[in-house]
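All protein chains but one are shown in place.
== subunit A ==
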Amino acid sequence: MKIFNSTQTFDYPWDHVSAANWQKYPNEVSTHVVAVDVLRREFDPESQKLVTERLITCKQPIPSWLSFIVGGDNKSFIREISTVDRLTKTVVMRSCNMTMCKLLKVYETVTYTQDPLDLNKTKFEQTAEITAYASLRRLCDRIEDWSVERFGQNASKGKQGFDSVLKHLDEQWNGLASKTTSLLGEVNDKTTEVLKEVNEKTSVVLKEVNEKTNVVLKEVNEKTSIVLKEVNELASEIWKEGN
């Protein structure tokens, strides 16, 4: 069990603090508190004490990877009993988590009392008793015991088996390693070859294209001039005939 303690002073009279305490939620700091319900409330006019049982609903404070152990519900519940003693100007609030309480219990006690030295101040005291439950420890112990047992049973058998596996793997690894190296060498060579080929092919093709283009252009030129020449000749013949 671990104990957490803290004390503070509020610069407000006890009456204000005790009244504000009922309207503490919602506030922008404690956003994990999503709901507050009054389950039971009793007032004793003789002692002037007011006892209240509340249900505080929080968003699950645990990491999501743990939620599969606790269940998928993302709500967690806290039960709180408070006693307001008007005559002694004291509020005592005791709370405990109901969700996950088989694993971990947090008993919190909060007291608001009038500061005896300054009536305009209120003293705040908080104590939390945190207990990880025996069931959890026992569960861990059992898993550990089982693991140790299994280790003992299998250790000698396993040694022999593992040795042979290691030997086999070692052989394979050595063979594999040399194969890998040569394979990598091959890949490297192939890559350079391919690149070289691509370069060569490209320049050949480009050269060919150039040459072809030149040939075509030359041909086109020649053909054009021939046609033009023919057209010219034809035209002059027609012109001659016409005259």
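Observations on the model:
As a working rule, contacts are C-beta pairs under 8 Å (C-beta built on N, C-alpha and C of every residue); 3 or more make two chains touch, one makes a residue touch a chain; residues count from 1.
By our rule, contacts and distances are computed from a predicted model.
One subunit of the complex is not drawn; among "Replication factor C subunit 1", "N-terminal nucleophile aminohydrolase", "39S ribosomal protein L1-like protein" or "Mitochondrial distribution and morphology protein 35", its UniProt record names it "Mitochondrial distribution and morphology protein 35".
The omitted chain makes contact with subunit A at the following residues, 15, 18-20, 22-23, 25-27, 33-43, 45, 48, 50-51, 53, 55, 57, 75, 77, 79-84, 86, 92-96, 98-99, 101, 107, 134.
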